[in-house]
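The complex is shown incomplete by one protein chain, all other protein chains being positioned as in the whole.
Chain lettering (A, B and C) follows the sequence in which the chains are written, and residue indices restart at 1 in each chain.
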Amino acid sequence: MKKIRVGVAGYGTIGQRLADGVAMQGDMELVGIADLAPTLSIRALAENDMIGANGVKYDLYLVEGAEKSQFDELGIPVAGTFEELIKSVDIMLDSAPGGVGAKNKVLYEKYGVKAIFQGGEKNSVADVFFHGYANYEKGVGAQYLKLTSCNTTGLIRAVDALDREIGIEKVAITIIRRVADPGDYHRGLTNALQMEKAPSHQAVDLMTIMPHVEATGILVHTPVTHGHIITVLATAKDGKKITKEKALEIFKKHPRIRVVSIAEGFKGNASLFKYARDLGNRRGDMYEIGLWEDSIVESGNDIMFAINIPQESVTIPETIDGIRAAMCMQKTREEGTAETNKYLNIGKFKK
Amino acid sequence: MKKIRVGVAGYGTIGQRLADGVAMQGDMELVGIADLAPTLSIRALAENDMIGANGVKYDLYLVEGAEKSQFDELGIPVAGTFEELIKSVDIMLDSAPGGVGAKNKVLYEKYGVKAIFQGGEKNSVADVFFHGYANYEKGVGAQYLKLTSCNTTGLIRAVDALDREIGIEKVAITIIRRVADPGDYHRGLTNALQMEKAPSHQAVDLMTIMPHVEATGILVHTPVTHGHIITVLATAKDGKKITKEKALEIFKKHPRIRVVSIAEGFKGNASLFKYARDLGNRRGDMYEIGLWEDSIVESGNDIMFAINIPQESVTIPETIDGIRAAMCMQKTREEGTAETNKYLNIGKFKK
Amino acid sequence: MKKIRVGVAGYGTIGQRLADGVAMQGDMELVGIADLAPTLSIRALAENDMIGANGVKYDLYLVEGAEKSQFDELGIPVAGTFEELIKSVDIMLDSAPGGVGAKNKVLYEKYGVKAIFQGGEKNSVADVFFHGYANYEKGVGAQYLKLTSCNTTGLIRAVDALDREIGIEKVAITIIRRVADPGDYHRGLTNALQMEKAPSHQAVDLMTIMPHVEATGILVHTPVTHGHIITVLATAKDGKKITKEKALEIFKKHPRIRVVSIAEGFKGNASLFKYARDLGNRRGDMYEIGLWEDSIVESGNDIMFAINIPQESVTIPETIDGIRAAMCMQKTREEGTAETNKYLNIGKFKK
Partner (left out) sequence: MKKIRVGVAGYGTIGQRLADGVAMQGDMELVGIADLAPTLSIRALAENDMIGANGVKYDLYLVEGAEKSQFDELGIPVAGTFEELIKSVDIMLDSAPGGVGAKNKVLYEKYGVKAIFQGGEKNSVADVFFHGYANYEKGVGAQYLKLTSCNTTGLIRAVDALDREIGIEKVAITIIRRVADPGDYHRGLTNALQMEKAPSHQAVDLMTIMPHVEATGILVHTPVTHGHIITVLATAKDGKKITKEKALEIFKKHPRIRVVSIAEGFKGNASLFKYARDLGNRRGDMYEIGLWEDSIVESGNDIMFAINIPQESVTIPETIDGIRAAMCMQKTREEGTAETNKYLNIGKFKK
């Protein structure tokens, strides 16, 4: 079977991981990556002779405005231009800085290639605001998808899981947001919590993907770099009670939810980051959200729990799902997500 | 009128502020403070010739086990022993380290003085688990009170205010906890969020004080030192809707709630700390909780909002209320809290 | 005797403290402060009915571009315009944001008033780059002074003290810089140390003030808000040995150096911040630099030690010294600094 040809625009925090994710799919070919400047991430790739995940070579294409001489000086091989990359692929994953994706779309349209945009773009850039588990079928055959952002992606995994088995009517969330990624020097917060005007966009986005749910929430930035934590209060339809046992049973079945406990030693977001490093995962990443078993409490008929969002990598599986949907590789969420999970070794740890 | 004579056991973070709070009351006399060792806080007092808030001299008494020679060497004047202090007062404020209060109680019983314990002691140490606004009348004439802890004190202010006007049935809270106080070196957290087993004790404590409310919650420690932030989701009785306007109106009336907004420049807990310093408040403290107007959102019939808890000073007013109740200085919450507020300059900023 | 009339331009972190410092001088009158917008600091002042340090009323003047209606709406009284303030003073303390001071200077020249600029301005703005202890006499009668920045001010205190008694030839410093002030949300660093290109400007500035010393150094930003720490390696002239005992004796004599030790409980910069709060100092500030006795070590003939720089308040005394010099209030460093110290209660803690 012919492999689906994929390109990645923007080799930053998300772009690197998208490239890695594609390189691990047995039914996809990473044609190349595109960027503007010889960033440290590009230099790290070059130090490895342009070999990325799974032993795959990542060909580098330059977007408009890039100075090829800068790459030449550093001995970084360049395979061609951004347009040449676009012409060679079936679908582009666009992880360019926020707003640039909309500009890139003009080129995608010109060459008739599909594209998946990340959370930094406006919803209007795409035909479908997409989540692999919540609305896979809406994405099937679509020309342009936009992925939910990291917090929303992880949050919807948990809420969608409850919703499919119980029926959810309302959620209220508190997002305890990591303010920067490891290595970020362009943003930061020192000994301060920072409020954002409520409701948080993640609650609003959840309602776009799951319109039958009423959602609101408050977001607070915290000075840490490893993983957001979200507390979720979920209310079932029709006054139905959600027990701790039922919720736990549902979460434990989900391939992309890792149920952990403080008792085991998972004391917080940093434990999960360390665990992913100890697993030997590339870049110390984790695709699953963490969900603390000992955080689950009943509030009347409602259920409250806390999840961990590994912000750098959590959207990768759902983006790969998006390729499967857009390219009609699998027609249902069950088939599509299962293929993604297989190649990303997701859910292996489940008994 | 004869002033009520008050002693303070333990001159740590809370004890210093209790002493200051008492020193500011026109109808109370700070007889003295008691401690074990010449800590930096005691040395700072000595550097000021033992003069504390409001120009009041703080006489220092030594608890059992203290070595007077250590104080002599440093030229710190000692007024007597702990038992001598107890014998000279009507009521003791006990802010000794957790667990020591229960031991001190034996002495309070011996001399027949009343006492108010802080949140670190077990509830069983006291006759009444007390909050100035929520159950003042229960404390009237009581021999032993225990104050709610910092988070619970601030939380109850807001929930009690809603409850008295609307009737509250249920709350679900997320506590974004500051992990250490400024200057703490014995505890800390670095680039990590830390989970606690749910439900948090603050939710449980709220139910003890307000038994008609069902409360639960999740607590997450964060690596900051200035002020906890709590998000509260409150449900009214009988399916009644709480509007943002109504909630705001209630909060704005409360003398110990400072309604602020991100728009004004109050970006988070650190803004409130800075503001208190800029006010010239002693130690840079604030007695009011902050409540962000732009955090208030409706969730169906429920209301959600975020408050800031200045952990070092928030319990001081309610402890002073406790003196007023226990000593029968004022018989009702309205009268008792009003006197406390007057002497602490609380609510002055309200129009 | 007629008091020297002083104005303060810019009521930010430094400006507030300059105003407080002037308000405490028995031989100076704070005519007013000038600012552009109703910042939180201005609002805090207004909440106190415009009463600042020492019970002094701070009249507020508006700089060009300010919208008076914004102040009116908030009920903040305005005394006049910036030019009216300038016309009423003998000397301006300019703590406007970096670069604005040079613009303000045009007005100072127009009205023939003297001015002292803070470290954010270029050296060329002033006739003398000034430090109260190192080159007081150079500032006597000068029209325009520029103060050293916070780190340089504190550093020079220690180096100048050694230099006057022993003769210093060379210093090499490592600045462990606090990256933001408490309450800062516009800058921050999260779980990262950040390098600056060497040599640090503080070393260069030291050489401008003390041209007979060769200085270099490396600065590293750290994610904390309370006090820089600088390690200093100082080499005496002519191969002379500096003993720990001699250095300690010199430091202990200096009114603006507070010798502390880990053994006493001063574990780091945050201990000093807490101590200043416990002292009841306004805003929790400290004018002295801390110097750890147990950090002093000999390195061959050289001496190495660590100092703490309370960045928000350390330059206030030397700026007040600058007023004394520029206005010819005292002609020598001994007399000038002694008057400043007296009114700021500096050195009181020394035996």
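Following the convention adopted for this analysis, a contact is a pair of C-beta atoms (placed from the backbone, for glycine too) under 8 Å apart; a residue touches a chain by one contact, two chains touch by 3 or more.
On a predicted model such as this, the values are computed, not experimentally measured, just so you know.
Peer 1: Using the document's definition of touch, tell me which of C:46, C:140, C:172 or C:276 contacts the absent chain.
Peer 2: C:172
Peer 1: Among A:26, A:99 or A:265, choose the residue that contacts the chain missing from this document, as touch is defined above.
Peer 2: Considering all chains, including the one not shown, the answer is A:265.
Peer 1: Of the listed residues C:74, C:262 or C:328, which contacts the missing chain in the full complex?
Peer 2: Considering all chains, including the one not shown, the answer is C:262.
Peer 1: Of B:14, B:179, B:303 or B:346, which one is in contact with the hidden chain?
Peer 2: B:179
Peer 1: List every residue of chain B that touches the chain not included in the displayed model.
Peer 2: 179-180, 182-185, 187-192, 194, 223-225
Peer 1: Can you name the residues of chain A that touch the chain not displayed here?
Peer 2: With respect to the unshown chain, the touching residues of chain A are 16, 39-41, 43-45, 47-48, 52-53, 181-185, 190-191, 226, 264-268, 270-271, 273-275, 277-280, 282-284, 348-349.
Peer 1: Applying the definition given at the start, please give the residues of chain C touching the unseen chain.
Peer 2: Looking at chain C, the ones touching the missing chain are residues 170, 172, 174, 176, 191-199, 214, 216-218, 220-227, 229, 231, 233, 235, 262, 266-270, 292, 294-300, 302, 304-306.
Going forward, only the chains that are shown with their structure count from here on.
Peer 1: Chain B to chain C: how many Å between their CA centres?
Peer 2: Taking the mean C-alpha position of each chain, the two centres sit 35 Å apart.
Peer 1: By residue number and range, which residues of chain B touch two or more other chains?
Peer 2: In chain B, 191, 226, 266-268, 270 touch at least two other chains.
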